[in-house]
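With one protein chain withheld, the remaining protein chains of the complex are depicted in position.
This part shows chain A:
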Amino acid sequence: MTDGQRSPTSDGQIVVSGLTKQYKNVRAVNDLSFTVEPGRVTGFLGPNGAGKTTTLRMLLNLVTPTAGTATISGHRYADLADPLRHVGAILEASSAHKGRTGINHLRVICAAAGLPRERADAALELVGLTPAAKRKFKGYSLGMKQRLGIAAAMLGDPRVLILDEPANGLDPEGIRWMRGFLKNLAHEGRTVLVSSHLLSEMQLLADDVVIIAAGQLVRQGPVEQVLGSMAQGARVRVRTPQAEALTTALKAQSATVDTDEHGVLLVSGVDAPAIGRAALAAGVELHELTTERPDLERVFLELTAGKAGIR
């Protein structure tokens, strides 16, 4: 135990603390604090206009915070000795000169960062864009542009990846590729922070989520925990022509029964087999018996209800 007292390494950890950005009329981000751990994919979620992009831009020293700090591995982005070798970021789809070829776009970045120009070829290979290396950016499809953005972010083989809406404009095949790619990077021990509004995609991709609305933190934690904290477990949809009889039988088992606008019963407190047995015992005919798992979308909508929209 004598040499086990090394301080926990902050390598690859992103820490946002009290971050605030006040624009003329809008407080885009308001006293926001959260952490992002290495080795996991963290989804950064929020309705449009919640302040996701402003937060990421403050993290990357592109926007100056009104208050608070944002650090990567314990340093502000501007203080990182070799930012591109530490952090890779993709902020918008179309961030290359339209008249420049893909490979030259990457070479320009390599030159500025002091990376060998061969890294440009390797990065293009990594995202499968080598055949289009010498084509000009204006001839790229949206998906190719996204891949070029990822190639640019990977030039320095960074420990931390920050992506703003990377799935935008990707086709289903591209989205699947992206999912595998990011999971793999996290598996290698890198930090992956992804902002998105595609909740079903996030449920497949993210290990942790940070949910913000109106510039403030709503919830942070592992996906399972955030899901579990919301709904009181699973809910079961039941359709039956004898709704009243079944409701009476279920309430006798201290279940909670609600009815939706189509007359479908939404039962919680008992599981599907118990409902089936109760129906059989009461001689009630069933047309549907479906367990609804709480999903990210529902949780997200509940959490951000009333906080979305134009501010």
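Structural remarks
Criterion: a contact is a pair of C-beta atoms (placed from the backbone, for glycine too) under 8 Å apart; a residue touches a chain by one contact, two chains touch by 3 or more; residues count from 1.
We adopt the following convention: contacts and distances are computed from a predicted model.
Of the names listed as "ABC transporter permease", "Peptidase", "Carbon monoxide dehydrogenase subunit G" or "MoaD/ThiS family protein", the one that matches the UniProt record for the absent chain is "ABC transporter permease".
Between the chain not shown and the residues A:Pro83, A:Gly143, A:Pro166 or A:Pro294, the one that touches is A:Pro83.
Of the candidate positions A:Asn48, A:Ser95 or A:Ser200, contact with the unshown chain belongs to A:Ser95. Considering A:Asn30, A:Thr53 or A:Thr247, the position touching the chain not shown turns out to be A:Thr53 (whole complex). Touching the chain that is not shown, out of A:Gly114, A:Gly139, A:Pro241 or A:Pro273: A:Gly114 (per the contact rule at the top).
Contact between chain A and the absent chain runs through residues 53-54, 57, 60-64, 77-78, 80, 83-84, 87, 89, 91-92, 94-101, 104, 107-109, 111-114, 152.
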